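For this view, one protein chain was removed and the others were kept in their places.
Order as written gives the chain letters A and B; numbering starts at 1 within each chain.
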Amino acid sequence: MIRRLIEGSLILFSWAAGLLLTLAFLTLVGFLLQKGGTSLGVNLIFGDTAPLDALLLRQQVFDGLFPAIIGTLLLIAGSMLIAIPLGIAAGIYMAEYCRGRVKTFFSLLFDILAGVPSIIVGLAGLSLTIFLHRSFSAQISTSLLISCLSLALLVLPYLIRTTQTALESIDPLIRMTAPALGASRLQNIIRVLLPNSISEIGSGIILATGRCAEDTAVIMLTGAVASAGLPRSIFSQYEALPFYIYYISSQYSGPDELRRGFGAAILLILLCAGLLLTALWMQRRLKTILLYR
Amino acid sequence: MDRPHSFTEYIFLTAAVCSGLLTAAVFLFLLIFSLPLLQNGELTDLLLSSWAPDKGMYGIYPMLMASLTLACLSLVISFPLSLGCSFVISALAPARLRRFLLSMVRLMTGIPTVVYSFAALFLLVPFMRNILGHGSGMSILTAAPVLALLIAPTMIIFFVGSFEKVPLSATLAVDALGGNPIQKLLYVMIPQAWPGIINGVLLGFGRAMGDTMISLMLAGNSVSAFNSLSQSARSLTAHIALVMAFDFDSMEFKSIFVCGLLLYIFTAILMLLLRMSTLCLSGKR
Partner (left out) sequence: MVSSTKIRTQDLCFYYHRQQVLHDISLDFPAHQITAISGPSGSGKSTFLMILNRLWEEIEGCSISGNVAMELDGELQDITSRALSARILRRKVGMVFQQPNPLPMSIFKNIAFPLRLASITDKNQVRHAVENALRQVQLWDEVKERLNDDGRLLSGGQQQRLCLARALILRPEVLLLDEPTSSLDPEASAAIEELLLSLKSQCTLIMVSHYQDQIQRIADLRFEIREGRFISSRSDCDGGNARRQT
């Protein structure tokens, strides 16, 4: 009897928990959409500047999100450019070459790196800057490049782990096929193992891109500022969407700016959700596209 | 088996060693920059005294307590919710609802934390201001539920994942005996899956300790020690983000590296714990 009661209340509680979580999530997103939905439009991005002029860099955009969007895109591109080759190569080493105690040691290191809070990664980027500043040139300060390096470090363990698990989960029969036909280890990796895990690795890369796009703590320590316009080079400071949102939350001067903040939040959600959905779709589809032809 | 190493293997090895060195480099940077403080004062002093730069006190005790309190409170809120939600996903809901919930949870992992806190700032903070009846509405009590929402998807995905790993034969046995879903869950799945549950909780706790934006934007950032949950407080991560604006050579600035070091060591211990629990449990089976 008591048992039935426990079981029943557990069912009730579980449903309530699921409902509460769904409601909380939908309320937050709905609130954002309701507040910022009206601000969405060309105006939000380019302000009063003509879009074409802005895109061709003929005119600066002062009252739109254009510099922040470009900053975020540059951040993503830069950090992934650094992280992808390093992460995949290290992942291949972990899965295909590394054995025994060395492997245990390395995976522990990468686990720690994966668990390190992003603000610590930002702090490391900042200390690197201070170090360079003191040792080499007083010209060096926080910049787009430092942010890209730090963000690359942030997603590196993730890429390593994705590549490693993808390679390790390949069917042993497929793994043996190419060597039995006279393939070298490298040939096997390049021609069979990597193509076979392309969808997992691909979706891992996309998810890592999402982390680069959303992270605020790293960039606020390494060079993101509220108003910098478009970055002139990788050595200058820059704007970025997440930092803009943070900045607006405490420094907004009027309802217009606040609305732009909500608009930025919606854009960032769209970007991250889009990346996430692409990654999920990729897990199912990419293999079909690349290999069935 | 010793085999002649090929050139390509060296390339891959170099990549792995670089990545490993970077992990160590982060630690070294934190250590080097916090050395002045560690040498000057006693470490215990630093950890147990309060923050009053004008009196030459750079203790981070209030921040440490705020971080721990926030993380624990959000875990207390989030754990039952996540567990319940994972029950619904794994056992109770019909297939279609299950897929919907899973997609939603996945989507939640992709929502930027800065967006969560931004929305909560304009939704939850005014609400809390009314309820508490004093102050700005930013407090530990405000930040904790949002933090709970942040770590919930991590835990849910982990829980659901470990329920899925329970062998089908075991759950079928319950079905064959005429058991209902909740009995299957209680008497077969949870006993088999609890290592995964523990790991999920540890990871969730780690995420809560490490998150910056939510505590920075919602907890109020007061440096003084708090007496109740409805008071404003500053977490270690927020402290790092805030002090950063100061002069590079000041003691204040150096003290944030101690915070960083503390968080790094916390992470390392957490990962070791995770590793050990996984090893022990897989060894036992």
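As a working rule, a contact is a pair of C-beta atoms (placed from the backbone, for glycine too) under 8 Å apart; a residue touches a chain by one contact, two chains touch by 3 or more.
Since we're looking at a predicted model, the values are computed, not measured.
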Of A:Arg58, A:Arg191, A:Arg232 or A:Arg284, which one is in contact with the hidden chain? A:Arg191
Chain not shown: contacting residue from A:Leu12, A:Ala50, A:Leu181 or A:Leu270: A:Leu181
Residue numbers in subunit A that touch the chain omitted from display: 99, 173-184, 187, 191-192, 195-196, 287, 291-293
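Please note the rule applied: only the chains that are shown with their structure count from here on.
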Take the average of all CA coordinates in subunit A, do the same for subunit B, and state the distance between these two points in whole angstrom. 18
Residues of subunit B defined as touching subunit A within the complex: 6, 8-9, 11-16, 18-20, 22-26, 29-30, 32-33, 80-85, 87-89, 92-93, 101, 104, 106-123, 145, 149, 152, 180, 182-183, 186, 203, 206, 209-213, 216-217, 237, 240-241, 244, 248, 256-257, 260, 263-264, 267-268, 270-272, 274-275
State the interface residues of subunit A toward subunit B in the complex, per the touch definition above. 7, 10-11, 13-18, 20-22, 24-25, 27-29, 31-32, 35, 85-87, 89-90, 92-94, 96-98, 106, 108-113, 115-121, 123-124, 126-128, 130-131, 153, 156-157, 160, 185-186, 210, 213-217, 220-221, 242, 245-246, 248-250, 261-262, 265, 268-269, 272-273, 275-276, 280
